[in-house]
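Yeah, one chain of the complex is gone here, protein chain that is, but the others are all in their spots.
Each chain carries a letter (A, B, C, D, E, F and G) given by its place in the written order, and its residues are counted from 1.
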Amino acid sequence: MSDNTRKPLVAILMGSKNDWETMQAAGKIFDEFGIVYEAKVASAHRSPELVAEFTKSAERRGLEVMIAAAGLAAHLAGVVASMTLLPVLGVPMQGNAVGGLDALLSMVQMPGGVPVGTLAIGSHGAKNAALLAIRILANSRPELREKLRGYHAKMAAEIEKQTLS
Amino acid sequence: MSDNTRKPLVAILMGSKNDWETMQAAGKIFDEFGIVYEAKVASAHRSPELVAEFTKSAERRGLEVMIAAAGLAAHLAGVVASMTLLPVLGVPMQGNAVGGLDALLSMVQMPGGVPVGTLAIGSHGAKNAALLAIRILANSRPELREKLRGYHAKMAAEIEKQTLS
Amino acid sequence: MSDNTRKPLVAILMGSKNDWETMQAAGKIFDEFGIVYEAKVASAHRSPELVAEFTKSAERRGLEVMIAAAGLAAHLAGVVASMTLLPVLGVPMQGNAVGGLDALLSMVQMPGGVPVGTLAIGSHGAKNAALLAIRILANSRPELREKLRGYHAKMAAEIEKQTLS
Amino acid sequence: MSDNTRKPLVAILMGSKNDWETMQAAGKIFDEFGIVYEAKVASAHRSPELVAEFTKSAERRGLEVMIAAAGLAAHLAGVVASMTLLPVLGVPMQGNAVGGLDALLSMVQMPGGVPVGTLAIGSHGAKNAALLAIRILANSRPELREKLRGYHAKMAAEIEKQTLS
Amino acid sequence: MSDNTRKPLVAILMGSKNDWETMQAAGKIFDEFGIVYEAKVASAHRSPELVAEFTKSAERRGLEVMIAAAGLAAHLAGVVASMTLLPVLGVPMQGNAVGGLDALLSMVQMPGGVPVGTLAIGSHGAKNAALLAIRILANSRPELREKLRGYHAKMAAEIEKQTLS
Amino acid sequence: MSDNTRKPLVAILMGSKNDWETMQAAGKIFDEFGIVYEAKVASAHRSPELVAEFTKSAERRGLEVMIAAAGLAAHLAGVVASMTLLPVLGVPMQGNAVGGLDALLSMVQMPGGVPVGTLAIGSHGAKNAALLAIRILANSRPELREKLRGYHAKMAAEIEKQTLS
Amino acid sequence: MSDNTRKPLVAILMGSKNDWETMQAAGKIFDEFGIVYEAKVASAHRSPELVAEFTKSAERRGLEVMIAAAGLAAHLAGVVASMTLLPVLGVPMQGNAVGGLDALLSMVQMPGGVPVGTLAIGSHGAKNAALLAIRILANSRPELREKLRGYHAKMAAEIEKQTLS
Partner (left out) sequence: MSDNTRKPLVAILMGSKNDWETMQAAGKIFDEFGIVYEAKVASAHRSPELVAEFTKSAERRGLEVMIAAAGLAAHLAGVVASMTLLPVLGVPMQGNAVGGLDALLSMVQMPGGVPVGTLAIGSHGAKNAALLAIRILANSRPELREKLRGYHAKMAAEIEKQTLS
């Protein structure tokens, strides 16, 4: 999923294996920027020990950002944020019944003290979680900021050359 | 808050001290039925260790039902349910911005595997969490079921004698 | 649907025959735990007498938990809760128009006095209603609590061995 | 509340005594049109027997329309509609948490077979429930329809003479 | 669509031809009860003159109930109610974007003075609009009330004999 | 409310006299720009004739924009738009129960054919309805566009000089 | 897409190429009325320079109305409105997760000072944005108003001749 010769800087934690279909959009961005990441399934409710173990060692393992994706009563990001001092980003997964509003509110409405920076529901959010993680990493990595600058320029250029058929 | 000569059977866990104003409605019901309970503030996000310690010892301490009340991204009930095998009931607290819908969805939309029986937002839910706990306790305590029968009869009688002025 | 040599401990009441497709998730859990249950279609609105008859005899028949599943203006769980002193759990069915929010609010927002412990919309809720019922039954059945402990361990183990392809 | 020398044609049933504050708007309309009505508190959940008794005798007592007002998981109108063949109108009461949307959906989303004609949340709905009841009664009472015609003319005239200060 | 030898008692007005797919559920009920009805497409916004003409003559033509079905900003029922003194029932059509909540609120939230008795979104509402119309008609037609009684008995009987496979 | 020596170019129609409290924000903008306007209370439901009369003569009277403000099931703007070919702008009024979402959806979700340009709920929308009307009028009045340019420059300048205390 | 021998009067700006599928409904209306328009993809977030360039020159290029279509956090219309003094109309695109409510609120809830006249979510809104633009253009083009009159007459006639099969 990512080249393993360098140290991972970001973790993508998912509440369910099915979330990977959406979160691959984040993986693709990291690959494009040459950033090594870990991707792991661990449920806040069904495997709390695994979440704790993974999260509590994250700082020590040299990670700088944690991304948590979950659906329904999406507690994963908040639980992760309560167990680490790293910046935590949340991506709400779209569900059947209330369209992801449950996951969005369960992530974004964190009480004061334990922050989760929440992105959009679904694949837009997955992609943007990776890009926000890269903006964070770029604070101390000028070459990454330049890559971001290139990415934005390319994004604008692609839109400029679009024509309607 | 409750007489301590007998063993507590129920715990009321609250994410914030302010939630007690609402949850007292549960306390009053337990007092009325003569059920000893514990009431404790412990935040899933701000004091996760305290929640774990309190919850993991609950079964051993002889509790039979746990009630968790929280607002906003209300993870408390779900986190508690992931750490105990006791029945867990959740009471969403009303917030400022989206009227408690955030807390309701964060509690009720638990993924399959770890159940939270969720009651109404606010004091109706607080009162009903206590009454549902008592229905659960009454499964093996016939005298409690008789008290419940009396409670229902009184409730109906009170409505029957109401007149509109 | 369940072995009939032993006495049923739980009833699953459904407002419509179509709800069985969703509620089978509860049935499967009961089967897995070896718990005998009754499953019955009876509408709060279209067959109120049947609901009353079934519910009012539930306690006498030795049931310990009642699960009610309904969609739209889902009154079934509340009506059942008003006719029995057993713990009542509600599962909102997903509808076409407002995604199950109608059924969720119709179940969970019960006024103080008559509690319904509400689970998630749809099959997650169905599964969890069964698991919550089992937690309740386990209060006086230690062997059931041990089965639950095994279930949770297996659930965590299954997540731990998941790998992303 | 209304003159008792003539037979009541309409009943206003309320889930809670507090609902009368809102439902008085209906009472005032009936008084204005000289229609005798019954007003009664009876909760679908807390006094189901009273609701059944009151509703099942309504047809025999000569009532022609039943109005049910309730808040939260507002089952009253649906339960009433399942116990009578009279036209049933529902008025959702405004609550604290989700602004009356719970009561609205609990009333209006009735499954096919048992209809509740639902009016607006709160006092607009109370007033309109009375006016719709009168339109129904007027089908076989030409003098009532003429009163309605006068009411509408007066309503329009009052708006026409309004000036902004 | 209905036998024309007798006078129509009810009109079904629809904002768009597509609404007929949903409203046929009302037509079927009327056919089952032997009630003659008119069904007509007329948009409050796109053909206001046609709506006015149709509605203003309804009383004179002997109609006793008007049903209006519309989607989106569903003004049809309210506009009809402002032009007739007959009881008006509204059926919100399900739309793409917000699931029929737009049509529901546009119908049910009528300001005091001009009532619309609103039914559920979609085909449940269509069926129930017809059944509520019949309850209204039955006020002065005892034979219709007996048919309703039979309908309810049959509905309950059908549920009672349902078995789960 | 506005100087009457010149011809009014815009009408503000309100469903209720109470709406004027909110819509004064529009009046103030028109006064500031020296634009004569008419302000009138006329309800789509309670005084439909008045609405029709006022709207159908608007074009002839030389009006160029119509603004309609209403709350609840806010049909006024749509009804006005169906009776004139002038551009119609809608301002949803905030209500008690669902916070103005009812009025917003009732205005903005107009079916294809009859457009209403909808502004924000409440006084922000009132002010912006006037400013959008002025942008429309400015298409053929260069001096008005220059006034708008000045207004925007002043608005930006005011923000630039704000300091936080 | 439109004949280029005459000067364009309206621009349709879209946040994404995919929006054209929906906005073609606007293009078809302009073609039907013989109005030349520009259609352009330019994202408020991904190509802000392009949006600024296109918008700031719009007035000079003789455009009289700008239509902006966008989904999700749909800032395009607001950003355009802050950069031009032309009337700006917004069309919210339907999304996956919350059905277009995100785009609707992001467009319509503009703070006082910078107005966006918002139309319905999706293709109804696209069509109506074009029709509202034409109503605006018609203020100074009597022949266009006559075409509108014809359009409305045809629309009504088409509904009048509809029959239900």
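Rule of thumb we're sticking to: a contact is a pair of C-beta atoms (placed from the backbone, for glycine too) under 8 Å apart; a residue touches a chain by one contact, two chains touch by 3 or more.
No experiment lies behind these values; they were computed from the predicted model shown.
Enquirer: Over the full complex, note down every shown chain the hidden chain is touching.
Expert: Within the full complex, the chain left out of view touches A, B, F, G.
Enquirer: With the missing chain put back, one of G:Ile29, G:Leu72, G:Val91 or G:Ala156 would touch it. Which one?
Expert: Of all options in G:Ile29, G:Leu72, G:Val91 or G:Ala156, contact with the hidden chain holds for G:Leu72.
Enquirer: Based on the whole complex, identify which of B:Trp20, B:Phe33 or B:Tyr151 touches the chain you can't see.
Expert: Residue touching the chain left out of view: B:Trp20.
Enquirer: State which residues belonging to chain B touch the missing partner chain.
Expert: Residues of chain B in contact with the hidden chain: 1, 17, 20, 39, 41-43, 46-50, 72-73, 96-99.
Enquirer: Please output the residues of chain A touching the missing chain, sorted low to high.
Expert: Spelled out for chain A, the touching residues are 25, 59, 64, 85-89, 104, 108-121, 123-124, 127-129, 131-132, 135-140, 145, 148-149, 152, 155.
Enquirer: Residues of chain F in contact with the chain that isn't shown?
Expert: 94, 99-101, 104, 120-122, 124, 152, 155-156, 159-160, 162, 164
By definition in this document, only the chains that are shown with their structure count from here on.
Enquirer: From the mean C-alpha coordinate of chain C to that of chain F, what's the distance rounded to whole Å?
Expert: Centre-to-centre distance between chain C and chain F: 52 Å.
Enquirer: Where the CA atoms of chain B average out and where those of chain D average out, how many Å apart are those spots?
Expert: About 35 Å separates the centre of chain B from that of chain D.
Enquirer: Identify all positions of chain E at which a residue touches two or more other chains, and write them in rising order.
Expert: 43, 46, 48, 72-73, 97-99, 101, 104, 108-111, 113-114, 120-121, 124, 152, 155
Enquirer: Pairwise, which chains touch?
Expert: A-B, A-C, A-G, B-C, B-D, C-D, C-E, D-E, D-F, E-F, E-G, F-G
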